[in-house]
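All protein chains of the complex are present and in place, except for one that has been dropped.
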Amino acid sequence: MLEEILITARHNPKVDPILGIWTWEISVYLFLGGLTAGIIIFVALMNLLEKNDSHSFSANRLALWAPVVLSVGMTTLFLDLEHKLYVFRFYTTLEPTSPMSWGAWVLMIIYPVSLLQIFSTFRKGYPMLSGFFERIPFASMLVDLSERNIKVISWIAIPSAVALGIYTGVLLSAFNARPFWNTGLLGPLFLVSGMSTAAAFIVLFAKDHSEKRTFTRFDLGLIAVEIVLIMLWLINLATGSEQQLQALEYLTQGGGYAVAFWGGFFLLGLLVPLFVEFIDLLHGNRTLAILGPVLVLLGGYTLRHITINLGQETTWQEYDSSYSVEALERVNKYYDSGLN
Amino acid sequence: MTIKYAMVIDTLTCIGCGDCVVACKTENKTPVGLNRDWVVEATRGTWPDLRTEFRSERCNHCSNATCVTLCPTGASHYWRDSNIVLVEANKCTGCKACIAACPYDARLIMHPDGYIDKCTFCHHRVEKGLDPACVSTCPTQCMYFGILNDPGSKVSQLLRTRNYKVLMKETGNEPNVYYLT
Partner (left out) sequence: MDRREFIKVSSLTAAAVAVPSIFLTGCSQQTRPGDGKVSATPTVCDICFWKCAGHVYSENGNPWKVVGNPQDLHSNGRFCTRGTGGLGAYLDKDRLKKPLLRTVGKNGRQTFREVSWDEALDVIAQRMQQIADEHGADRFAMLSHGAGASHFKNLLKGYGAATFTAPSYAQCRGPREVAFNLTYGEGVGSPDRTDMEHSRCIVLIGSHIGENLHNGQVQTLTRALENGASLITVDPRFSVPASKSKHWLPIRPGTDIALLLAWMNVLIEEDLFDRDYIEQYATGFDELAQHVQQFPPEWAYLQTGLKPSLIRETAREMAKNAPATLVHPGRHTTWYGDDTQRERAIAILNALLGSWGRPGGFYMQDKVKLPKYPLPDYPKPKSTFKAAHGSDYPFASQAVSNAVIDASIGEDAHYKGWLVYGTNLPMTVPGIRNKLKQAADALDLIVVIDTMPAEITGYADVILPECTYLERYDDLRNAAERKPSLALRMPAFEPKYDSKPGWWMAKQLGERLGLQKYFPWKDYSEVLDWQLKKVGSSLEEMQKVGVKNFPRKRPMYFQAGEARHFKTPSGKIEIYSQRLAEQGFDPLPNYTPPAARPENYYHLNYGRMPAHTFSRTTNNPLLFQLAPENALWVNPQVAKQWGLVNGEPVQLQNQDGVVSNPIRLRVTERIGPDSVFMAHGFGHRSKRMRLTHGLGADDSDLMTNVLIDPIMGATGMRGNFVTFIKVETEHPVHA
């Protein structure tokens, strides 16, 4: 037998016994980042295809959601930082080898882009609001300008949004130290998943029936692609390093994440909505039309959540400590106590 | 990287006493409950034919440190022109990417103030020509510290004349803590 244990107590918060540095804040951030990317892409597409009349929600009203959704995500990201006062440090440098650094800058591009998308669709989407807005000097000029360049804006929006979507995955896949994340497929997967959640979002909130149907079709396609990518990801792990094989065990039966992943995400988040949305396309059923997209959105979050948690559990080496954690926790109580 | 500092630890004489851990704790005034180094005991076989190895572990000050490459702010950096990996607190956002980036889970200390604290190879002592605290305290003297690209240094000699290993070569991080076996 091989017994490999820590014989000097080690109980480092967020690291022992298993890595737990990132929790819901990051999952939410990645989820909303992907959703934002999807939203911006669809807004751009619809405007390039000039669907402003037939698909008025996605073409005209949707743009406003991007910065809102993204800002919520940015907030949870900020909540995760342990040294908050120094958040500005993201923007005093560009670290070429760090996806996170690139991501920070991509986010800085996304905001202006999505603002321009809003301006260029403001009058059509929110006549009243834009009315008020244009009382501000130069505002109407800005709106005119963006409306006139809407195609250019869309052509800029798409690549930056794709970058954002892919980044939410690459951020993780860059960690060679976390076998479960360490695969090139995470980028595309999170992009597609992001677009799928955006499509679902539209299906939920679009009024126009034909628009709903278009995006349900989109979504079906995206879910299909997503399933393929996930399969590739797992095959990739199965054929990967020893550590990646161990990582995979979390998903195979008996593994700690098997139920969550296959039941919670794969079945309820992909297969069921695939089926439901398909039925809805054939027979048009009100409840299904809501159920499908809701499941897709939940599935989208579940995917991030599982990826974040499971990824941190997978590591190159695992030591068992020969001492109990409870015992060590006495130290902090002892030091916090008044006496000295 | 013109200077390559290395730590060489002789597992044949290491007794797993943990002195290196306490020495680091006091020398570097590490926060309550947190240590920059730790000791592993690895036993193979079944009673009564057994082999036990003791290893004092810490940051490997990798020549290809993924914690540095993935740090978004440059807070994780190489000290001067060497492989000593340090964190500059006032550049650190506490995003913890470096913790996730370390295949050795050596990026251990989340300082209570929110920045990352880690083994520094005691650069404050190295600068003065002293061994790191753990090395200079180890009662068995099974730890050695020196410059690898100086062929005359004790560490170079040891690696020339003794069998050794590093932890998980496969990570590609090129660790610089060596274990004599």
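Letters A and B mark the chains in the order given here, with residues in each chain numbered from 1 onward.
One rule holds for everything that comes next: a residue touches a chain if its C-beta (ideal position, glycine included) is under 8 Å from a C-beta of that chain, and two chains touch if they have at least 3 such contacts.
From a predicted model like this one, the values you see are computed outputs, not experimental measurements.
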Of the listed residues A:75, A:97, A:210 or A:324, which contacts the missing chain in the full complex? A:324
Positions on chain B contacted by the hidden chain, ascending: 2-3, 12-13, 15-19, 21-23, 25-29, 32-33, 35, 43, 45-48, 50-52, 54, 74, 77-82, 86-90, 120, 123-127, 129-131, 133, 136-142, 145-147, 150, 152-154
Even though one chain is hidden, which residues of chain A still touch it in the full complex? 1, 3, 5, 8-9, 17, 320-328, 330-331, 333-335, 337, 339-340
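Basically, only the chains that are shown with their structure count from here on.
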Using CA atom averages as chain centres, what separation in Å is found between chain A and chain B? 36
Listed in rising order, the residues of chain A that touch chain B in the complex are 1-8, 10-15, 19, 21-22, 80-84, 86-87, 89-90, 92-93, 95, 97-101, 103-104, 174-178, 241, 312, 315-317, 319, 328, 331-332, 335
Chain A partner contacts - residues on chain B that touch it in the complex: 16, 18, 21, 32-35, 38-46, 54, 66, 69-75, 89-97, 99-105, 107-110, 113-115, 167-168, 170-172
